[in-house]
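Shown here: the complex without one of its protein chains, the others still in place.
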Amino acid sequence: MIESLVQPGSTFAPDIDFVINLVGGLVFFWGGLTVAMFFWLLWRYRYREGVKALYVTGNEPELKRWINIPHYLIILCDLAIIGFAVQTWYKVKQDIPPVDDEIRVVGQQWAWTFQHTGPDGKMGTDDDIKTADVLHVEVDKTYQFTLESRDVLHSFSVPIFRLKQDVIPGREIQGWFHPTVAGAFDIQCAEMCGIGHGIMAARIIVETPEQHAAWLAGAK
Amino acid sequence: MSEAHQIDGHHGHDAHGHHEPTFLEKYIFPLDHKYIGMQYMLTGMVMALFGGFFAYSFRMQLAFPGISVPGFGIVSPTEYNALVTNHGSVMIFWVAMPVLIAAFGNFLIPLMIGADDMVFPKLNRLSYQVFLLSCIVLGISWIVPGGGFGGAWTSYPPLSANGDYSMTPLGSSLWLTAVALEFAAFLIGGINFITTAMNSRAPGMKAKDVPMTVWMICIASIMFMASVGPLIAGAIMLLFDQQLGTGFFDWKRGSDPVLWQHLFWFFGHPEVYVVLLPATGFVAEIITVFARKKLFGYQTILYTAIGTGALSFFVWAHHQFVAGIDPRMANIFTITTVLISIPIAEMMFLYIATLYGGSIRFQTPMLWALGFIFEFLIGGVTGIFLGASGADIYFHDTYFVVAHFHYTFFPIAFIGTFAAATYWFPKMFGRMMNETLGRIHFWGTIIPVNFIFIPLFITGAAGQHRRIYNYNHFPDVSTPDLQTLNIVATVSLVILLCFQTVFLFNFFWSMWRGPKAPANPWKANTLEWQAPSPPPHGNFPPDNMPVVYRGPYEYSVPGREDDYWPQNQPN
Amino acid sequence: MGATMSGSGSRRESPDLRVVHPPPQARRKAVPNEVLGMMMFILTELMLFSGFISAFTISKAQAPAWPPPGQPRLPVEATAINTAILLASGAMLWYAGRRFDKVGPAAARVPLATAVALGLGFVTFQGVEWARLLGEGLTMVGSTYGAFFFLIIGFHGLHVMAGATALIWQGTSLWREKLTSDGFWAGRLFWYFVVLVWPALYWKVYL
Partner (left out) sequence: MIVWLLIAADALACATCQDPDPRRSAIYLDMTVFMSLTPLIAFAGGGLWIWQRTRAIR
């Protein structure tokens, strides 16, 4: 469902899309069935002259079956959802693969500052490249990012990567992503951060190795 | 039976009663629960108009960025944030809670349990006065210099804690004060509801004879009281941060801003069920009456409500999956959150099962009740996307969330209220509402509401985030297609708001001009329908207080000529 | 609502139309109105203090050193004595309640007065300690440490004052022989809460 609206652009995006599709499928099946049942009952038992309603307490086993069996099945579906959700969550937020490069993201009212490692691939050296509101990364490389905030809460959200993480002042929050598609995409701030929340936009430019090298050369 | 009255009327009639009350005593400072309930309801309606107007203003800005909104003018970013914030807080704290719990709780609990009034009438009056004060404080917060508070209804520090960040130093404090006052009002009200339902029931009314509405309002009140403490604590701390300059949530002084989120959502999530349960209670009354059916599994519904209430204390951190909590905590909260769908789904199944074998009459209250079930099902199932932590990484703070919780809150706060208002209107005012206008209003509400929020599901799934002033800065999500969806949603909202005038006209016109209502126009069993319409002071004749012989949902009992069997009829 | 769950079983799974039910008798209340209302109020208060304590514990846990260097130390021993005073007040009020119910309202006068006096003594003593701490430079604005101290202990102090006022008010109606047993019970419950929450606060905040 989501893929048709926003293409998956990172290694974990297909996992998240799978969870969404799984939930979607189960929900459409059970929700559709319930709604169909609901309308069928409404039509079947509409008021008719001379027909009296049944007296049913809800304790009859042969009727309760109709509630209980679907309900047990729904519990099974819930367990499946929990399993896949937790697995995906673990992959995105808890586990960190070996990283190729680092970036540092600083949020403030109302702009993003990005610090790239520069040609030497190490953070905190003289050749670091700082950019405002544009993040340059290379396709097919695993990045570890560090999020910092100077003032209030922000949220670093890259819809194409299915990535979202709140930025909290006083903390250095780590995370990772691995872009798979080249192009220029939105970075949004997803947490209310004051008057300029709506203009706190940035772009992430995912480049091929050649483009990235050219950018590095030009930025230096 | 006069002894029964003696016991029920513990607070005595000497406090209020023997003389004919003056206008001021009756309508402005009433002790009678019915008038306090109506005060709550009318105040809630006024606040709903504000909330609707706010929604209209910022939706217009979103659909047509930069235009001068008719009736508001050009929406600046500051105003946009204030509108979004106050729309949320007004609709939840000043519309859903006062109308669903306070108004109908006040009006219905004593009538449904066959009592003459609340056990603490003076506390009840105080509750409304504190609530009114909170409304006034909130209103002042909109017009102080700097404008209304614009830090979202969740009011996360440091944005809300510091005037330099939020740029609304006065508005945010007044907003917070208003919220705290509002909680105090419902605290007092909730104590009253629970004590009344526990101690003032008519003779013979056992646990299984209590109408579902009373149960639900009581469970909701208990949940409210058990969850509101930490938020009041947090609000006091935040207020100190704002006004005294303390550092409870200030990271520069070694505190943690995320702490507020825990205190807030510890209340914030049970709050959802606090407003949900009363609405499900109303629906239970209405579907049984209009399907002429006994409620399917009374006890099971009760247990699911209690189970939901208990579980709801274990799910709050699902609002914070990406907000800086330990990722392991997110796993636990995923499990509890997905599990809470089980009792709620069971409850909805039982409501649908109640329709089986019925003789369903599609009058206005029934249409609303069925609309509630249908819309709430959509709202409920879309919550699973958000409760599953893996999927929530993507959906968090997008319009998908907005659409999801409006699909729950709209059925709760508005459809539930319309169901209850149309159903109990004859009892409240002694007159019938117009059926044709009621149906026009129903279809004019239920169709646009889907056209508001289904587009928002799609824009959210496409990556549009909440609370964004306009999307021009985000090239990926400012495509013409998404903008079209936003326009559809906004136009539907305008249509929806226009149709509410039908309801307002019907409500106030019928209040004075509607045909006189009999005592029991719907042929219902519960005790409030056995009192005259409208009930006099003291509700029931003092020498003939009701006595309960059976449960509230004995419809279509085989062997009886009538298809209903009032609770107080010996046989 | 636990009490109402104890209905006398399944009366009418299949309604029998021939049975004419006798009119039910009026029920006696399991818990008086005032007491039930007070219990609900105390539930809220309990959660309020839980919120404070949680916030305090979290802020404390992330501090490198607690109490922060350079801040005054809290008077642990003096407050231990004060704790004993407050607990004695609670015990005395419990005794007053027993006398009220077993012997008669007049017998509760002296223990009630003693309880109130002990409670006021607690507040006064706290006030003296506060003045000293303020003199030593512990303020709400200065540090989170001071802020939490004054917030939590101050809030408890407000509760003690409110409870003492309520008890004094109940005492005057006791002297005028207008105090009902239920009302006194509710008043006592609030004081028990105030007394019993204190050791927890003392343990978390002072120790």
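Worth a mention:
As written, the chains take the letters A, B and C, and residue 1 is the first residue of each chain.
Keep this in mind: a contact is a pair of C-beta atoms (placed from the backbone, for glycine too) under 8 Å apart; a residue touches a chain by one contact, two chains touch by 3 or more.
It should be emphasised that the depicted structure is a prediction, and the values quoted were computed from it without experimental measurement.
Touching the chain that is not shown, out of B:L49, B:L133 or B:A310: B:A310 (per the contact rule at the top).
Only one of B:S172, B:T213, B:S227 or B:N520 touches the absent chain when the whole complex is considered: B:S227. For the options A:P8, A:G24, A:P159 or A:G175, the residue in contact with the chain missing from this view is A:G175. Contacts to the hidden chain, counted on chain C, fall at residues 1-6, 28, 30-31, 36, 39, 43, 46-47, 50-51, 54, 57-58, 61-62. One chain of the complex is left out; on chain A, the residues touching it are 93-96, 144, 165-166, 171-176. Even with one chain removed from view, chain B keeps its contact list with that chain: residues 222, 226-227, 230, 256, 258, 262, 266, 310, 313-314, 317, 322-329, 331-332.
FYI, only the chains that are shown with their structure count from here on.
Across the structure, the highest number of inter-chain C-beta contacts is found for A-B.
Centre-to-centre, using mean CA coordinates, chain B is 32 Å away from chain C. Centroid to centroid, with C-alpha atoms defining each point, chain A and chain C lie 46 Å apart.
Among the residues of chain A, those in touch with two or more other chains are 57, 59.
Within chain B, contacts with two or more other chains are made by residues 256, 557.
Of all residues in chain B, those touching chain A in their complex are 77-78, 80-81, 150-152, 154, 156, 158-159, 165-167, 251-252, 256-258, 291-298, 300, 322-324, 327-328, 330-331, 334-335, 338-339, 341-342, 345-346, 348-350, 352-362, 370, 373-374, 377-378, 381-382, 384-385, 388-391, 393-398, 458, 461-463, 465-470, 473-477, 555-558, 563.
Taken together, the chain A residues at the contact with chain B in this complex read 1-2, 5-6, 15-16, 19-20, 23-24, 26-27, 30-31, 34-35, 37-38, 41-42, 45-48, 51-59, 63-64, 66-67, 70-71, 74-75, 78, 81-82, 84-90, 92-94, 109, 151-153, 155, 157, 159-160, 162-166, 168-171, 173, 185-186, 188-199, 201, 203.
Contact residues on chain B toward chain C in their complex (touch as defined above): 1, 3-4, 7, 10-11, 119-120, 123, 187, 190-192, 194-195, 197-199, 201, 203-204, 206-210, 215, 218-219, 222, 225-234, 236-237, 240, 244-248, 250, 253-256, 259, 262-263, 266, 547-551, 554, 557, 559-560, 570-571.
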